[in-house]
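Here is chain A:
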Amino acid sequence: MTEEIIIAGFGGQGVLSMGKIMCYSGIVQGQEVMWMPSYGPEMRGGTANVTVIISDDRISSPIINEFDTAIILNQQSMDKFESTVKPGGTLIYDPNGITRHPERKDINIYRVEAAAEAAKMETTKTFNMIVLGGFLKIKPIVKMENVIAGLKKSLPERYHHMIPVNEKAVKRGTEIVQEVQKV
Partner candidate 1 sequence: MAENIVNNDIIKEENLVYKKTDLLTDKSLSYCPGCGHGTAHRLVMEVVEELNAQDQTVGIAPVGCSVLAYEFMDIDMQQAAHGRAPALATAIKRLYPEKYVFTYQGDGDLAAIGTAETIHACNRGENITIIFVNNGIYGMTGGQMAPTTLPGMRSSTSPYGREVESMGAPMKMTELVAQLPGTYFVTRQAVHTPSAVRKAKKAIKKAFENQKLKKGLSFVEIVSNCNSGWKMTPVKSNEWMVDNMFPFYPIGDIKVPEE
Partner candidate 2 sequence: MKELRLMKGNEAIAEAAIRAGVDGYFGYPITPQSEVLEYLMLEKPEERTGMVVLQAESEVAAINMVYGGAGAGKMVMTSSSSPGISLKQEGITYLAGAELPCMILNVVRGGPGLGTIQPAQSDYFQAVKGGGHGDYRLIVLAPASVQEMYDFVELSFDLAFKYRNPALILSDGAIGQMMEKVEIGEQKARLTDAQVKERCPWATTGKDDNRERNIITSLDLDPNQQEIFNEKLQAKYKVIEENEVRFEEIQTEDAEYLFVAYGTSSRICQKSIQLAREKGIKVGLFRPITLFPFPVERLKELSKKVKGILSVEMSAGQMVEDVKLAVECKVPVEHYGRMGGIIPTPGEVVEALEQKFL
């Protein structure tokens, strides 16, 4: 199994940390992982994206032409990454702020209304965990218990009291993800 994922959105949405949690979960279940951010003079509100690869085998290139899954969280990222999904691959997006919805006919498309859902929760910081839940429902490459273990490893101890609310958010994500198109 090798899953090549791009997560793209605004800085501050938790794009990079979502990728880290996926990687930690992969490590917990004995897989190889790779997390490659776009880096540069980016800031809160600017664009941020990260390539995540989780595999049973040694991981080759951190730079890839096309992805198994694209998780898209703003319009700029939709414009940039919709075309990079492999035919038959998966695109998951949050429609919040999206003005041009995905148009490809040869990929699976899912929506997860994470921003709207996060607003209903104790803290909107759970946004990225709701998205992660949506992804895991579609692509259960890491087990839920390993995600919680991954969360524990990636969060500094002083934030460990936040784990239950994050866990709740991941679960909520699995519930609210909707299929738009299946090929």
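Convention: a residue touches a chain if its C-beta (ideal position, glycine included) is under 8 Å from a C-beta of that chain, and two chains touch if they have at least 3 such contacts; residues count from 1.
A quick word on the picks: all candidates are chains of the complex that A comes from, given by their letters.
Quantities reported herein were computed from a predicted structural model and do not represent experimental measurements.
**Q** Which touches chain A in this complex, 1 or 2?
**A** In this complex, among candidates 1 or 2, chain A touches 2.
**Q** Residues of chain A touching candidate 2 in their complex?
**A** Counting only chain A, the residues touching candidate 2 are 20, 23-24, 26-27, 32-37, 39-41, 59-65, 153-154.
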